[in-house]
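Omission of a single protein chain aside, the complex is shown with its protein chains in their original locations.
So, chain A:
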Amino acid sequence: MTYLFSNARFAGVFIMLLLLSGCARNPVLLQSTYQALPPHTEITSVPFYAQTEFQCGPATLAMVLNHQGVDTDVEELIPQVFLPGRDGSVQPEMLATVRRHEQLAFPIRGTMDALLNHLAAGDPVVVMQNLSLPIYPMWHYAVAIGYDLPSETLILRSGEIGRHTMSFSRFDATWARTERWGFVVAEPGTLPTGITARNALEALSAYEEAHGPRATLSSWQAFVKRHPTNAMGQFALGNALYADQQPDNARKAFERATELDEKMGAAWLNLGLLLLQNDAPDAAREALTQAAALEGSWQEKARLALDSLNND
């Protein structure tokens, strides 16, 4: 009887292990990733600061910001990003703190392929992991600085370890628990490769909120160069050019936005308002008529502008 029980226990443990290891399968990398990327990359120029206590947020930020040439250190960053009540740092503030240092933070697409591509392009990636299990989370920020394809290993600056190597599968298991959250840092006017248009728009817009349209102009120009057919990008560029007192170029950007997306009421409206300011009432009327005909948040404003123009 006891014999049977101990056998059953063994069987149970064995099945548990099988089940658990079943989850730890290798993350699938696209074949194109293997073909397109160099087999080994390591961005050794990223400095390392060991974290003390719960300060992995400030430590990772110091590493990537110093790598960008920003003059700051962990001591300065702690009061800017660390939340004493939570014994840690939260994601929105990680991004916001990067912007405080006049750099842009771009969330990356959450796949291993995207991560490796950023590393190959020379951009270190701040990643958020849950090193433990979901029921007992240990949230952690680290900086991915390289990889080795043949051995399927990722290289990180993590916690107190300056060069932490980790198999793709183990890393992906810990990364997947944060929905594969990570970001790269770039200076204004540059756009890291591989960032989705949507993520870039949000990142640039957030930077503009903090530092104003003129400081963001060069970034919008870079965005439009990368995504020439993105109507929202042209619209945003128009606004930045307008703020920079280049009404002619702004008008061209707004026109381009309306060509790319005829249903973009805000672009028609801004084009109309700009033409109105530049004493071109006929062209303004045309643009405002378009804006007033489109349903949406700007219809009302367009109608008002059109009415007052017609009453003059």
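Assume a residue touches a chain if its C-beta (ideal position, glycine included) is under 8 Å from a C-beta of that chain, and two chains touch if they have at least 3 such contacts; residues count from 1.
Keep in mind that, in the parts below, contacts and distances are computed from a predicted model.
Name the absent chain by its UniProt protein name; which of "PA2779 family protein", "Glycine--tRNA ligase beta subunit", "Putative multiple sugar transport system ATP-binding protein" or "Heme exporter protein C" is it?
The record names the chain that does not appear here as "PA2779 family protein".
Out of A:Leu29, A:Ala96 or A:Ala215, which touches the unshown chain?
Checking the options A:Leu29, A:Ala96 or A:Ala215, the one contacting the hidden chain is A:Ala96.
Pick out which of A:Leu119, A:Val224 or A:Leu273 touches the chain that's been left out of the picture.
Considering all chains, including the one not shown, the answer is A:Leu273.
Would you mind spotting which of A:Thr33, A:Gln103, A:Thr178 or A:Thr258 touches the chain that isn't drawn?
A:Thr178
If the hidden chain were put back, which residues of chain A would touch it?
Per the touch rule, chain A residues meeting the hidden chain are 17, 20-21, 23-24, 51, 54-57, 79-80, 83-97, 99-100, 128-133, 136-141, 159, 161, 164, 166-167, 169-171, 173-174, 178, 201-202, 205-206, 208-210, 213, 232, 235-236, 239-240, 242, 266, 269-270, 273-274, 276-277, 296-298, 301, 304-305, 307-309.
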